[in-house]
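For this view, one protein chain was removed and the others were kept in their places.
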Amino acid sequence: MNMELQNLYQKTMIQHGNNPLNFGKPQEYEHTEEGFNALCGDKVNIYFRRMENKLINFSFVSVGCIVCKASGSLMTEELNNKHLENVATSIDNAMIGIHNGNLKNDFFSNDLMTLNQIKKFPSRLKCALLPWETAMRLINNMKNNAR
Amino acid sequence: MNMELQNLYQKTMIQHGNNPLNFGKPQEYEHTEEGFNALCGDKVNIYFRRMENKLINFSFVSVGCIVCKASGSLMTEELNNKHLENVATSIDNAMIGIHNGNLKNDFFSNDLMTLNQIKKFPSRLKCALLPWETAMRLINNMKNNAR
Amino acid sequence: MPSSNKNIFNIDEIRKDFPILDQEINGAPLIYFDNAASTQKPKAVIDAIKSYYENDHSNVHRGVHSLSIRATDLYEASRKKVADYINANSTDEIIFTKGTTDSINLVASSLTKSIQPSDEIVITTMEHHSNIVPWQELCRRTGASLKVAPIDDNGELIIDELERLLCKDTKILALTHTSNTLGTINPIKEIITMAHHLNIKVLIDGAQAIGHQNIDVQDLDCDFYAFSGHKLYGPTGIGVLYGKEDLLNELEPYQFGGEMILKVTFDETTYNSLPYKFEAGTPNIAAAIGLGKAIEYIESINLNACVKQENVVTEYSLKKLKDLSNIKLIGNSENRSSIISFTIENIHPHDIGTILNQRGIAMRTGHHCTMPLMDFYEIPGTIRASFSFYNTESEVDEMVAALQTACEMLG
Partner (left out) sequence: MPSSNKNIFNIDEIRKDFPILDQEINGAPLIYFDNAASTQKPKAVIDAIKSYYENDHSNVHRGVHSLSIRATDLYEASRKKVADYINANSTDEIIFTKGTTDSINLVASSLTKSIQPSDEIVITTMEHHSNIVPWQELCRRTGASLKVAPIDDNGELIIDELERLLCKDTKILALTHTSNTLGTINPIKEIITMAHHLNIKVLIDGAQAIGHQNIDVQDLDCDFYAFSGHKLYGPTGIGVLYGKEDLLNELEPYQFGGEMILKVTFDETTYNSLPYKFEAGTPNIAAAIGLGKAIEYIESINLNACVKQENVVTEYSLKKLKDLSNIKLIGNSENRSSIISFTIENIHPHDIGTILNQRGIAMRTGHHCTMPLMDFYEIPGTIRASFSFYNTESEVDEMVAALQTACEMLG
């Protein structure tokens, strides 16, 4: 068994992928957005509510692969209860970090470091990025509507 | 100067091409048809009248090359005053002969033999055939209309 | 040298004709099981393209000079080879296009003026997007309705239901010869006869059938047959639309420009005759020549022998896959081609694809451009193995082993 592959599908990834946290469509939500990856058919729906300046009840549903689901699980953990003004920056940084395989644990949770492996599997980058891109779109929409 | 080229542009061809016989739109004609070669822009118009079972006043106009004009000149000479029932066969035989470079002078005039050179210049076959094809179409149209 | 005139089908020799097969991916020998997406090219095809550019290239049809004559002759000789290969009545019935998608778009677009709002167009649940969306758009433009003939759980067309759908308002039946996802081979000859009784024209999407069985358009009596060169061991960027001569003559032209016209003035334009009427602009000369060479190659190694080899590998693979407990085959048609789709319980196809690739195995995962079919099976996608005559049973063993690993790893 090939090392790189084992690094990709390490314990954290498998756990978050097969049993993602914050998974499911909440009964109440204010904001939602669907993301779709035409190339492989991955799909995610992101949900959250806004309470004052925080985003809460961050959750998602996905028919994607392990990578996509793990990424969604880790993302919702990361972003839930964050201040609105910090969320966009976090997403930006995470996306750049996933791209370059250099997410740092002084900024993100330790678990999120598992996404640093994706860089070696460029065809899977889209899977990992899809939840983040969708969340970013949702936040931009929300801000635009608020204007 | 290359032999094959001299054979193509021999005296008969040049004469008939530069000073074609039966050239010009007659004042009176019964049947006419236009032929067009999209690939090089050659154009011919064929005219004749029918008198009993003969085709007379066979003439043509062309903005084509020497080969096309010579062919039209030689063709009108050949077909003029022919019996209607023989004309289609003559055209057929001439077209096959030009294609294969084996026109025979027991069937056609000596001058027509110059068209046997065309075979060696396949890109020019269309030029030589255009008057004949157009005449054939005209004869078919005439027959169909007569029915 | 291509391995021509082989008396027996020697797969080791044949694999040598395909330079790409001789390489390692992630340290393992390449196992190319993605032939339904695109086939690999024999050396003979690659060399023909090279030789064309090194010796004969020029624009076609309009030149008096030798290169132009040579290029035109080579291009038209390929048209003749295609016509003979599918037994068309004449070369006028062979339109060179960019590929299957382009061929189908040509027909759907050119029919626009002859379709009424009361007309119906029938397709099937198993069509590729390329044989769905052009018809949806035709319906949108004309007000006609799109009807979809259903399939059963095995992935076979329900012929009775199809028959019920066809009626005097049906103008076109467009269906695939072989499904690129299920491997189903449809009984198109019977279906065409059925449609013709109602005066319905039939377009066959032959993208997955060409090269995997003998095609005789006159015997099938189809009205249109579309396929891609790149799935027939030929180059990218070339495809074919076969159409019956009288139907092609009736169709409006598709694209407009050089080659397809006879005469242009600013007031009026006269179109050229077949097949040029549908070939606007400089054609893909090199790829047409490559496609002719690909057909020559297949004939040299014998299509029937190829199909036999593909069937052996397919049967073997089906047997081995059925032994794996958590695998579900998607498509169980009786009459099937060398395409096998499956899902693995609780594991997303995409993850399988990555693990297979890590062991050098190239397989496609996803919806295979048949999203409505995915909706029918209520799955996000499948894992697909699609074989060619250069594939072997031992390659299948590698795939099965890799699938087992994947299940252990991700389960």
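Going by the order they are written in, the chains are A, B and C; count residues from 1 in each one.
Here is the rule we use: contacts are C-beta pairs under 8 Å (C-beta built on N, C-alpha and C of every residue); 3 or more make two chains touch, one makes a residue touch a chain.
No experiment lies behind these values; they were computed from the predicted model shown.
Engineer: Which shown chains does the hidden chain touch?
Structural biologist: Looking at the entire complex, the absent chain's contacts are A, B, C.
Engineer: Among the options C:151, C:166 or C:286, which residue touches the chain absent from this view?
Structural biologist: The one listed residue touching the chain not shown is C:286.
Engineer: In the full complex, which of C:14, C:94, C:148 or C:240 touches the chain missing from this view?
Structural biologist: If we include the chain that is not displayed, C:148 is the one touching it.
Engineer: In the full complex, which residues of chain A touch the absent chain?
Structural biologist: Interface with the chain not displayed, on the chain A side: 36, 38-40, 122-124.
Engineer: Since one chain has been left out of the picture, which residues of chain B touch it in the full complex?
Structural biologist: Looking at chain B, the ones touching the missing chain are residues 1-2, 4-5, 8-9, 14, 17-18, 39-43, 63-68, 121, 123-124, 127.
Engineer: Contacts of chain C with the missing chain: which residues?
Structural biologist: So the residues of chain C touching the unseen chain are 19-20, 23, 25-26, 30, 32, 34, 37-38, 40-41, 45-46, 49-50, 53-59, 62-68, 98-102, 104-105, 108, 128-134, 136-137, 146, 148, 228, 230, 235-238, 255-258, 260-261, 263-266, 269, 280-287, 350, 353-354, 356-357, 361-366, 369, 371-372, 375.
To be clear about the criterion, only the chains that are shown with their structure count from here on.
Engineer: As a quick test, compute the distance in whole Å between the mean CA positions of chain A and chain B.
Structural biologist: 78
Engineer: Going through chain C residue by residue, note those that touch at least 2 other chains and give them in order.
Structural biologist: none
Engineer: Among the residues of chain B, which ones contact at least 2 other chains?
Structural biologist: Where chain B is concerned, no single residue meets two or more other chains.
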